[in-house]
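Only one protein chain is missing from this complex, and each of the others stays in its spot.
Presenting chain A:
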Amino acid sequence: MASERPLLIPSTRTPCSPSLQSPQSIPFPGFKPISTTNPSSAYTMDRHGSLDRSGSLSTIQEIPQNPRVLYSSSARTSISSRSNRSKAAAGRNSVEEEFADVSLSSLSIDSLNLPRSKQLGSRGGGESEVFSASQKEINEENARFIYLNDPQLTNDRYEFAGNFIKTSKYSVFSFLPRNLFEQFHRVAYIYFLIIAILNQLPQLAVFGRGASLLPLAVVLLVTAIKDAYEDWRRHRSDRIENNRVVEVLAMEDLQFRLKKWKDIRVGEMVRVKTNETLPCDMVLLSTSDPSGVSYVQTINLDGETNLKTRYAKQETLSLAKDGVISTVAVIKCEQPNRNIYGFQANMEFEDGKRLSLGPSNIILRGCELKNTDWAVGVIVYAGQETKVMLNSSGTPSKRSRLETSMNREIICLSLFLIALCTAVSTCFGIWLQGQNDDDLDIMPYFRKKSFDEDGGNYNFYGLWLEILFMFLMSVIVFQIMIPISLYISMELVRLGQAYFMIRDTELYDEASNSRFQCRALNINEDLGQVKYVFSDKTGTLTENKMDFQRACIGGLDYYGRGTSSNEGGADEIAVKVNGEVWKPKMKLKADSELLKLLKSPGETPEKRQAHDYFLALAACNTIVPLPVETREKGVRLIDYQGESPDEQALVYAAAAYGFVLLERTSGHIVIDVQGEKQRFNILGLHEFDSDRKRMSVIVGCPDQTVRAFVKGADSSMFGVLSKSINSDLVHVTESHLHSYSSLGLRTLVMGMRELTELEFQQWQSDYEKASTSLIGRACLLRSVAGNIESNLKLLGASGVEDKLQQGVPEAIESLRQAGIKVWVLTGDKQETAISIGYSCKLLTSDMKQIIINSRSKEACRKSLREAKALADRNQLRRDAQETFSSAQEPLALIIDGNSLVYILETELEIELFELATACAVVLCCRVAPLQKAGIVALIKNRTYDMTLAIGDGANDVSMIQMADVGIGISGQEGRQAVMASDFAMGQFRFLVPLLLVHGHWNYQRMGYMILYNFYRNAVFVFILFWYVIYAAYTVTTAITEWSSVLYSVIYTSFPTVIVGVLDKDVSHKTLLKYPRLYGAGQRGESYKFKLFCWTMADTLWQSAVVFYIPYFTYRVSTVDISMLGDLWTLAVVILVNIHLAMDVFRWSWITHAALWGTIVATCICISVIDSVPYLPGYWAIFHFANAASFWLDLLFIVVTALIPRFVVKMFKQHLKPSDIQIGREAEKFRNPSNQPSQVTVELQPVVDPVRR
């Protein structure tokens, strides 16, 4: 199992720790054409070109170890990059670095500019891990064998899953039993079923048979219809999905034919056209691109919108003719697993040649093929075994916390019920036992014998059976103790709450024109108890839009003075390419002075510097420009695709100033420099790594110079600047950088160095040596990079804004004040995560950061221990000092995905949990989707605290589903997160009104409503019970059956629902002003067992008052059963409603109407019932209403019953006021209008856009 663990993601970099390679792990060298622009020549050149053209060091070294290498004619050059990639082990890093690969995979120097053609490449690091990962030979037993284009043979030994997918839960036949089974998971439903069945027995028929089944049947039916509809929709989407078609290679004639997705089998070869979705996971064999590159968009998979590159192996590519491969080969790959960033396989050809395949050779189901005409691959996983299906762990139905804990009280009530029924039946038995048998016969009210001709008994079954029947009958009579209506009321209330949440203008997102969405209707109240928020970063906290904001060139700060983009087409950057107009997709506000400088005639040093600066921006990156068609004919938008949004922003910025990157191929780039297309050769690239914190490109410029452009973090750049440059300039730039970062901008410093011929050649040979070295390549490359990245000329600095979403820092601050811990889980790099942490005020400078970034279990254990010790010390200090909050030093834990691999699902988990809960902030970076879920589970499984996950991408889906409450941001990245979520909204900051206001209200309302429902029904049951004592324990009810039925339907239900939907304990202003009021929900103040017990005690008292006041008044009187029944009914209804009225916080006209209306409706109902001459109680109420004692009783009952509650409430409010209570008082008596100066400032809600 361990090998299938999805969270296993090897670490990215191990500096300077080369590992030894075993012979079989030596990769097949890639096979790569030199230039994509001139494929044919490069191709032939490579295939047939002489070996002497290049330094064939690597080949020579490899031959003795692996003779098969000879097979590949292209073994000479691009070994480092290609093989690394092909060997790239599981891990997100490999995906992220793909773009680096594009440019550096087959670097070439154009022969026009340089005498010799060389292919050079470098990778920042990762060799050792990559190799070690590939060394892991796939276990024979655990492997699956796929025979190329031979599904028969592939599925011969073991039938792999077909490509048919099923996300629906039910079929036509399984619907009824399964749905019922699921519905009856609610204990209450089983209870009502039993009651209904009992009532069917003739001996126990207390109510009519149909009537007793009706409520349950209605509830079941409504739910079933809802479920059926949802499942029908799933069926429909499954059907659409399964019936999509794709081209599959037919074995007989080797032609591609259309085939339905569901019929595809493992081992078949499919051809996917551009913009088509992959039907299954397939190993790429060939693509339309001669270099075997294909671009895919993985938005459905991990939520990332940028294009990823995938490669077909050169070997397979060369075998394919028009995509058709007829060679016999077998792929041996690992069993299906959930790791979408990992894939291990190798491919063996007939002749025994072996190739190893990595995650960059596989395209997964759900990806979309982009910018590639077609791609052919062989299916390795299909249907339910695809990684995307394995990752969609289904939508478990969530149950609200309140409802779960309600079950405990339901059990309590059941015990009450059993106690009552036992008491009744026991007393009845004793009474029966005490009677003489003969007496029973002639007792006028208890006739044991029928005295018919047959002389049988009249409904008498012997003492024990009678007791049993009496027990069951009392269960039926008292069944209302467990309020079934509560479940319906809860549904209604949630519906109402959802309505108001959806309609709240504060939760409406203008930018995406989306309202709040309630997708799960049964966890509204959980929003009021959240203790942990797990947030995605990109697209959730940030807008996922980078903005170039500031430039500092030559010590001058340019910040966008004047605008040019609004002036219309004249100023718009547009480039003519092949008769078409290309425009950058995103336009920036360009600084007018800077533009003027760039356009000024003549050569000034300033202009030169600005020129180089923008050249650096345009060149020093791994961005691929993709022209996108627009509706306008002949106009294309250049979409800069890249892994790093920062780089995108820089390239867009360069484009705005007239340096438009038009083309990037493996060996060169084309930049339109102020209207003039120039071709730059990329001679080498030193990738970004976290030790150097900079990257560089070596560019051969059109003017025959060779330059190194370097960009990097300021800390790493200032050290490598040329000593000769003006120190004033450095100081000025530094001060600008400081001001940028204090503005929350992400800063980068650009440098440049012109290489002399000698320097270049020195570098080139070093570079070649390093990149072909087998041992310590990363170290060598780094030192090569170090050599070239020195003595730099400072070009300038940039400030890029990773635009936080509006109001995020404030929202996080509010959440923190509310006692909610915000954890950020991101796939980003650690540095990015920390910088975002600062800019969204998650991290503050007074925090002590604990960074765990370990690469082994032992290292993790050690750092966890150390961190825990630190946290404990901190805690001790805090305890010891007992001083107010200022003295403590909050801890921030920063942990990366690599460490989590060793921690999650091991015994270290508990240590992480203890540490993490001791920290104020937790930041997890570089985490995989399932690790996100793992972290949520870490908290969810160990505490009772409510967890909430919020994210926008498909990579957040597992986390969203894992958390108690999942929120999807309907933002830039597809709909996956939204589809999986319980609630969806447009912006992160909506979390504040959602939790603090709606969550609080929902929780408070629901908690109160549940308790009130318990009380309401229990009062009624107790009244019935008291009466039974005076009715010879024969469960007679003075209250008519009709009133019993209507009690929870008409007499009392409406106000509860209204209060549950509309009541507000505190206004939204106060809730936003004092976020800590949210603590009431976290502490579960509105609903806890203690409250339940008090409520039940109150219930006993109130029921006793309702029963005994009329009892003592009419103990010896002519009042008959229906009159007294009516009095009791009316009394209990008025009491219960006044009780509710006493607790209502806010009386709007609706509340008034509901409450008083209900009482009036009750009176009407009672009158109507008493106007039916067929009922024994005919006209009783009208007779009774004439008696003064009736009214006096009613008044007395209501007042007396409520006095204890009122008194307790009074004393509690005065002596131990809750925060909510004070908030309400402050709202009413410390109105802002009274103290305008002070309070208006305070009242300025943290996040409160102006209401219209």
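Assume contacts are C-beta pairs under 8 Å (C-beta built on N, C-alpha and C of every residue); 3 or more make two chains touch, one makes a residue touch a chain; residues count from 1.
To be clear about the criterion, contacts and distances are computed from a predicted model.
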By UniProt, of "Cell cycle control protein 50C", "Glucosidase 2 subunit beta", "ALA-interacting subunit" or "Exosome complex component RRP43", the chain left out is "ALA-interacting subunit"
Chain not shown: contacting residue from A:Glu348, A:Glu911, A:Asp945 or A:Glu1227 = A:Glu1227
Touch criterion as defined above, residue of A:Gln674, A:Gln762, A:Ser1167 or A:Thr1200 at the omitted chain = A:Thr1200
Sole residue of A:Gln384, A:Gln762 or A:Thr1036 that reaches the chain not shown, by the stated touch rule | A:Thr1036
